[in-house]
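Sharing a structure, written as structure tokens. Questions coming.
As you look at this complex, bear in mind that one protein chain is not there, while each of the others sits in place.
After this line comes chain A, so read on.
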Amino acid sequence: MADRLTQLQDAIDQLATIFYCALRYVGTHHDFVPTHTEQKVRDETLQPDPPALFRSSQQELARDLVLKTKQIEVLIASLPGIGVSEDDQKERLKELGRELEKAEEERKKSIREKEELLVEFDEVVRSLKRV
């Protein structure tokens, strides 16, 4: 999974695509409404959708738009480390580095201890058998 920032950037790009799609759909699928007594205009390059379909498509596009915006807001809210300043982060990194060193030392010590005990135990077992 991509990181949050990339997700957010993708979402914004998608939002821009939806902007374009919505306008283009309305531009290419609308019907004409005659004013007063004029004849209804025709345009061969347009294929108007039936009113019901046009209406529902419009609504779908609008819903997409709102959904994407909501998604972007959620992503913004879940950005990692929001409200943490750079100095805080650096301080925390230093602290973690120290802790890690300490933990690593402890770990090595415990492994050494374990190995020594292993040898000792082995000797005990051997001596048991020899008696």
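Definition applied: contacts are C-beta pairs under 8 Å (C-beta built on N, C-alpha and C of every residue); 3 or more make two chains touch, one makes a residue touch a chain; residues count from 1.
The rule we apply is simple: contacts and distances are computed from a predicted model.
Per its UniProt record, the hidden chain corresponds to "Mediator of RNA polymerase II transcription subunit 7" from the list "DNA replication complex GINS protein SLD5", "Down syndrome critical region protein 3", "Origin recognition complex subunit 4" or "Mediator of RNA polymerase II transcription subunit 7".
Interface note: of A:V33, A:A52 or A:A77, the residue touching the hidden chain in the full complex is A:A77. Although one chain is not displayed, its contacts with chain A can still be listed: residues 3-5, 8-9, 12, 15-16, 19, 22-23, 27, 65, 69, 72-73, 76-77, 79-87, 89-90, 92-93, 96-97, 99-100, 103-104, 106-107, 110-111, 113-114, 117-118, 120-122, 124-126, 128-129, 131.
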